[in-house]
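Every protein chain of the complex appears in place save one, which is left out.
Labels run A, B and C following the written order; every chain starts at residue 1.
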Amino acid sequence: MKILAGLDVGHVNTKAILMKGQEILGYSTVPTGYDVVAAAQTALRHALDTVGVSRGGLAGIVTTGIFRERMKEPPLDITRTVADYVADAKGASFLSRNSRTVIDIGGNIQKAIRYDQNGNTLDVIQNDKCADGLGIFYTTMAKAIGISEQEMSELALQSTQKVSVAIHCAASAESEAIDLMCQGIDIADVAEAISRFIAERVAAMCTTMSLEKEIVVAGGLAKSKALMKHLPSLIEQDVSILSFPEYVGAIGAVMSY
Amino acid sequence: MMKEGPDTIIERFHSISENPQEYAKSRQGKGQLLAGYMCTHVPEEILYAAGIIPVRILSSHVSQAMTRSYMHETYCSFSHDCAYQGLAHNYDFLDLIVTSSSCIHMGEAFNVWVRFAGFQEKSFLIPYPHIIETKPAAAFMAASFEEFKQFLEKFVKKSITDGDIERAIRVCNQTRRLLKRLWEFLRSESSPITGPEVATVTLASQLMDKEEYNPMLEQLIQSLEVEPGKAPSGVRLMVTGGACDDPGIFDLIEHLNYSAKLIFIDSCTATRYFWFEVPENRSDKLQAIAEGYIRRIPCPAKDNVPGTGEKKRFRFIQQFIEEFRPDGVVFLYQRFCSPQPMDVVALKPILDKLGIPSTELELDTTVPITQFRTQLEALVEVIKGVTP
Amino acid sequence: MSGDASTNKRLDWTRAEVIVAGVDIGAVSSKAVILLDGQPCAFSQVTTRRPKESSFKAITAALAKTPLKLEDIHHVVATGRGRTQVPFARKTITEIVCGAAGAVHIWGPTVRTVLDAGGQSCKVIHCTEKGRATAFLWNDKCAAGIGRSIETFADLVKKELTEIGNIALQTDQFSKLSDFCAVYAQSEALDLIRSKVPLEQVVAAYHYAMAKRISTLVARSGVKKDFVIIGGLAKNPGIIGWVEGILKVSRLANKPEWDPQFIVALGAALIADAFYRQQQ
Partner (left out) sequence: MAYTLTTWNDFKNYQTTCYRNYLYASEGLRVMGSTWSVLAPLKGLGEDLHLIGGEPHAASTAGTFPEESREDISAAEVAGLGFHSCSYLKLFVGEVVRDKIGITDKTIKEGYPRPDLIWTTHLCSQHSKWYQEVSRRLGGVPMYAIDMIGGGDAEKDPKIVNYVSDQIEEGIHWLERVTGRGFSDELFIKAARNEIKVLVLWGNICALNRHAPAPLDERRFIALFPPAVVDRTTDETVQLYEALLKEVRHMVETGQSVVPDQRFRIVYFGIAHTYGHPEMARILRDAGAEIVASVYTFGTCGNFRGFVGGKWSWDPLDPTWVDELDLSTRRKAITELVKIALGWPTWQGVRSYWALESMARAMVAEYKADGLLLAPSRSCETDFRNGYVGMQRIFKSEIPTVEYDSDQVDVRKMDLPGAQRKTELFVHLMEAHKRRST
């Protein structure tokens, strides 16, 4: 059976996955940076190394993500490109057979996608401009507080007092989060406010489209327990987190080979 | 029995403005009809005449993102918050929701209630002029008040007599006179009541049954008249701008690192709400109400003196500056509000000419206290001329 | 540059009559300046975490460069966003007044307009020859976090904060990005990368947009000469260059011996000095 690679070249991170039929052989993530083609190559190489397969051993590469078209440049020699929402739907449907809706919370863009039993996209809702960069914001906030994203999530779960930051945009939310810290508010409560802010933003977007069960969550932020704590109650639906949340696009790319 | 001191009465007003729903429900429990209203251009007199208590819809102050998928981002947070009150079903108990053609943003909040919060069948929009200064405006207002009256008569299944309206006019005028007297205290260097307290009492007047409110306020004023004044303030600050029902901001002004006092608020949640009276004992009651509402401090969204580019609101502001003698002015308005900044741009040069320093605070759902504190303290330092 | 501090060895603290300090608890970092008889003696800067602990870190770092102890300091003025969180401060004064005072002390009595471009906020301050602030303009909400956004942007394109400002000056051939909001500009910058625009053009475009946004604020409050820039962004040649270009006003150049990020703390120290002398 042939080995295929999926590349999801996003705003912040580039994700590579290697699959043999239904089996996930290896994966790797690198920051995208400016040189998006180099990032893709690196991610691919890392993935290949972990599996011990050579570039020649690949039957084909499919790319998705915001920079997917750039991958057509040499030396990658890709088979085809596929739109984010198409890949996300395919990937989510593969990772969770009974799922019909995926909420993808990425670095710069969030979207919710409804699809049929074969993972074909039926409807999509994407965030508006003012909600851009939520993922990036989450990372920079962790940095501002001086902890890792993982730690921020754990910290938030220890919050005891409810405080809020503006639900308008990442820029003013950050400014207000720091504002709160300057008032001497406990950092756990600030971290919680940040997580809730993002969850509320995503939920607001989701209510515009009918979300068909079962609902799964993908994207880097799906790993934040603090954030996921809020999502179900906000959209009044059960959600489950995909096993490879940040790789759903890359996997879907392979599925669309 | 012993007379209550001002603090006790103020506290009662405070707790009512903190839990408006609770208060409203308690009235409803006694079989009282309640109508929510979204803009202060709704003629409360007509509701009162119909035996309905008007309850102003104000913000929840909870951070709410859900409204973003019902109303565009770029409507002000006050309108979003008022829309949220409907979507969150915080006011499902109301018998009616009413508004008058207001600014577009609050109009949208009303639309959300009607369209998505289940008020379709129990709502009324009063067509109201956007330019209140023209001659034809008064006649038009009277005509659409008549329609409103007829709608209410159907709703309460009884006719509204001129007597009913005259009584209602007197009740509302009484509230306005009392509130004016209350605000007059702030003109004095050593007022027995603080600006934030006055603001809270004023908010309560928009949420309470005025028949109950008036005697309470009367009692408060009497008790204040015998109170010794509080210590004179260092710096007197006047607030001018848009709807703001967050007492936190007014308290902030009085809890700076310096002694500063809030001595006036020009906004539709404060003086613009009541700084006028409706002529009494007129034969044509609705015409009288129209005339009264035309005399108001105009809302920036409706302020246009025909034939000139002049803004009537500025005359009032200049008058208030003379009477209340602020050392500094705080422009406090909702981010995304469209009319307010159009006034600020024209008002600022006037203040500069008067040598009154000012700063702008941009309101959003949540308030950046630290930044506001810094801006306000910096304003005071500029006024005091702090220097090494 | 977390936790760096320096000192002026020529001063003898044992002879000093007035020992004061100013601490500036900013959004992203805290700075401390100690004065001996009005002479700058020690500086420090630490990255802000919790304001309270970072204020201690800052003053301790500065003290560490001197034989002084905290109790030797006669008067401390705290300023900046976190100024209310400084236990050892005798007084708090806003960064508006401190910025003006510090700038006039450094650049002299001709200074009339001070742009304080920090990580989270931009303020324009007008002042007298004595360094008294007479008016100020705070950035509107949509212009918040410009300084911080440049750090984020540097991360995205994997460049050092110190080099990115110079890259911005390598070209004036670039398409205009949204100069309305940092988030918008970033999303558009990413789109330039998608369409294979050379790095220096993307960086220049982003810096130009941010500089334009800042310049609008400055112009809105009116630029009276002399004009100076303080705060973290004063160290970004891309931003300064474009701000001067857009406003068509050249600022008084940074003083080599003075890090523009310390001006507000210096102002606080000067005010502490004045207060202490008044009390005597």
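Methods note: a residue touches a chain if its C-beta (ideal position, glycine included) is under 8 Å from a C-beta of that chain, and two chains touch if they have at least 3 such contacts.
These numbers were taken from a predicted model, which means no experiment stands behind them.
Participant: What are the shown chains that the left-out chain touches?
Facilitator: Looking at the entire complex, the absent chain's contacts are A, B, C.
Participant: For the chain not shown, which residue from B:L33, B:A88, B:A143 or B:I369 touches it across the whole complex?
Facilitator: Touching the chain that is not displayed is residue B:A143.
Participant: Touching the left-out chain: which of A:A83, A:I147 or A:I241?
Facilitator: The missing chain is touched by A:A83.
Participant: Kindly state which of the options C:T113, C:S187, C:Q201 or C:N236 is in contact with the chain not pictured.
Facilitator: Of these options, the touching residue for the absent chain is C:S187.
Participant: Check the options B:G86, B:G107 or B:P196 and report the residue that touches the missing chain.
Facilitator: Selected residue, touching the omitted chain: B:G107.
Participant: Residues on chain A that touch the omitted chain in the whole complex?
Facilitator: Per the touch rule, chain A residues meeting the hidden chain are 83, 85-86, 109, 120-126, 128-129, 132, 208-210.
Participant: For chain C, which residues lie in contact with the unshown chain of the complex?
Facilitator: Spelled out for chain C, the touching residues are 140, 142, 176, 178-181, 184, 187-188, 190-191, 194, 212, 216, 219-220.
Participant: If you put the missing chain back, which residues of chain B would it touch?
Facilitator: 68-75, 101, 103-105, 107-108, 111-112, 114-116, 127-131, 134-137, 139-140, 143-144, 147, 300-301, 304, 306-311, 335-346, 348
The criterion applied here is as follows: only the chains that are shown with their structure count from here on.
Participant: Name the chain pair with more contacting C-beta pairs, choosing from B-C and A-C.
Facilitator: Output for the comparison: A-C.
Participant: Could you please state the distance in Å, as a whole number, between where the Cα atoms of chain A are centred and where those of chain B are centred?
Facilitator: Taking the mean C-alpha position of each chain, the two centres sit 45 Å apart.
Participant: For chain B and chain C, what's the span in angstrom between their mean Cα positions?
Facilitator: Distance between chain centres, rounded to whole Å: 40 Å.
Participant: How far is the middle of chain A from the middle of chain C, if each middle is the mean of its Cα atoms, in Å?
Facilitator: Centre-to-centre distance between chain A and chain C: 36 Å.
Participant: Touching at least two other chains at once: which residues of chain C meet that condition?
Facilitator: 81-82, 84, 121, 141
Participant: Give the residues of chain B touching no fewer than two other chains, as numbers and ranges.
Facilitator: Expected reply: 335, 364, 370-371.
Participant: Would you tell me which residues of chain B are touching chain A in their complex?
Facilitator: It is residues 62-69, 73, 77, 335, 364-366, 368-371 of chain B that touch chain A.
Participant: Give the list of chain A residues in touch with chain C in this complex.
Facilitator: Residues 11-12, 31-34, 36, 66-67, 69-70, 108, 129-130, 132-133, 136, 140, 144-146, 166, 168-172, 174-175, 178-179, 181-184, 187 of chain A touch chain C in their complex.
Participant: So in the complex, the part of chain C that touches chain B is made up of which residues?
Facilitator: 81-82, 84, 92-97, 101, 105, 121, 128, 130-136, 138, 140-141, 267, 270-271, 273-274
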